[in-house]
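The other protein chains are all here in position, but one chain of the complex has been omitted.
After this line comes chain A, so read on.
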Amino acid sequence: MQFWNNIIQTAMLGTKRKQVTADELPAVLSDAVTVITGNTNIDKEEQFLQIVSLAFNYRQSGVQPLHKEIAIPPSPAEEKPYCTPKASQVLKDILDEDADSLLQLWLQLCSRKGQLMPPYLLPALLDKATLHKKLRTLVEDCMGKRGEWLSSFNESWNFTAAETEEDRWLTGKPEQRKEVLEQLRTTNPALARQWIQETWPQENANSKAELLKAFNVNPEAKDVEWLESIMTEKSQKVKEEALHLLRQIPSSAIIQHYWQLVQESVSLKKESAFLGLTTKNILTIQVPAGINEVGIEKISNQKEFTDEEFILYQLVGYIPPHFWEEYFQSTPADILQLFGRHKTSAKLIPAIVIATGRFKDLTWAPLFTGDKDRHYVSLLPLLSETDRDAYLLKNFEQMIDMVIPFLTQENTREWKLPIARAVLKHTAANSYQYNRSFYNRYVHFIPVETAAELDNYLPAEPYQQHTWRTNADYIRKLLQLKQRTIQSFS
């Protein structure tokens, strides 16, 4: 619309500098413009305003839509069915409530059912997946062909494009690369090792140390040779990380060396009992002097341990528990009993618990759950669900500082009712610490049955009662959403 641009040009400069002429406007307007400019009763400003008004009306009346054959390929037909309208409404309510944990649950159930989310919610879900990486796979599962098609119009949704793990490893940001490596360690540890070995010479010290942390996932005997080879690196950080990893692998030279030292210190001796009628096994502890190992503190920081005992305590913490079984040719329960018989050896039992957690020994883990004086959170992931819940319920108050972080961060399944009740009772009594955002994040762990029981957890202290009532209302609402989610896919 050149004529309008001419008008704007004059408007910008002002009529004291420029006037619009008839030849700057469409020919059909020239008669009207001649009348306006010939009107000597009005000044040139008003003449211009009249021409502007005329052109404004002409422009508005004569707009023709652009005629162009442009087509975008339509979205391919879906292969899966859409979820029900009821499920769609719940999804919308979850998004409105910003309840990401329930969103994950909704997506899991939808994916499991082989259904798709409704197209009108796709943009909101793709935005969510852009922000929260853990939702991406689920969103991809439930977005169907329409979602793939839609993503091609928005660069920020490009995560849905087929970017391989290897692409992300080679071109991603440092945290993405570490993430890829961690993921690969769970499925193909050897390939993860191969990738890092290939790029190792090009990495700087910080990056090396960070990437090595990914090897905390599934450390294995095949890692040893390479890890031991990088112990000669200049960077102290890299060496520390490598040592940390080697001390998690029973076949590593460092663990074998520690075991040798421990064997020299702990031995079995037969003693006569009942006036020489029988004999019994006792442990003798004799720590050789002059042990000076990398990563082992030489001076005790605990008053009940001498320096030598403390060195041995640390070394035992690095001995895989099953080594003892071979060494003593005995069962774990008997070995533990043996350690418990003598005051000095009993002091080493917590070190065996540390080793049990470090080497993820499922056989030894249940043996320590009867300890009344000490409670070990490191055992929780190694126990069966039944044993774990029983252990937690028995020691709930004593272990509370460790229980909630474990149940919310390391656990992946919905809490059983007794556990949920214990958690709610505790969180209700500490409603300032456990506020709405806590329940929003972890409602997927809370069984819906607890919604009817929330009033039972009303704290005794009057000042906490109002806060809990408000929190309880909120939990009920979340649980209602959770119930609707479950029902939508049942």
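Quick note on the criterion: contacts are C-beta pairs under 8 Å (C-beta built on N, C-alpha and C of every residue); 3 or more make two chains touch, one makes a residue touch a chain; residues count from 1.
The criterion applied here is as follows: contacts and distances are computed from a predicted model.
Student: Using the UniProt record as the reference, specify the protein name of the hidden chain from among "SWIM zinc finger family protein", "ATP synthase subunit b", "NADH-quinone oxidoreductase subunit N" or "MbtH protein".
Tutor: "SWIM zinc finger family protein"
Student: One chain isn't shown here. Among A:40, A:61 or A:292, which residue touches it?
Tutor: A:61
Student: Which of A:72, A:131 or A:460 sits in contact with the chain that's absent?
Tutor: A:72
Student: For the chain that's not shown, point to the residue among A:146, A:388 or A:444 touching it.
Tutor: Final answer for the missing-chain contact: A:146.
Student: Since one chain has been left out of the picture, which residues of chain A touch it in the full complex?
Tutor: 4, 7-8, 11-17, 43, 45-46, 48-50, 52-53, 56-57, 59-75, 89, 92-93, 96-97, 119-120, 122-123, 126, 146, 149-150, 153-154, 473, 476-477, 480
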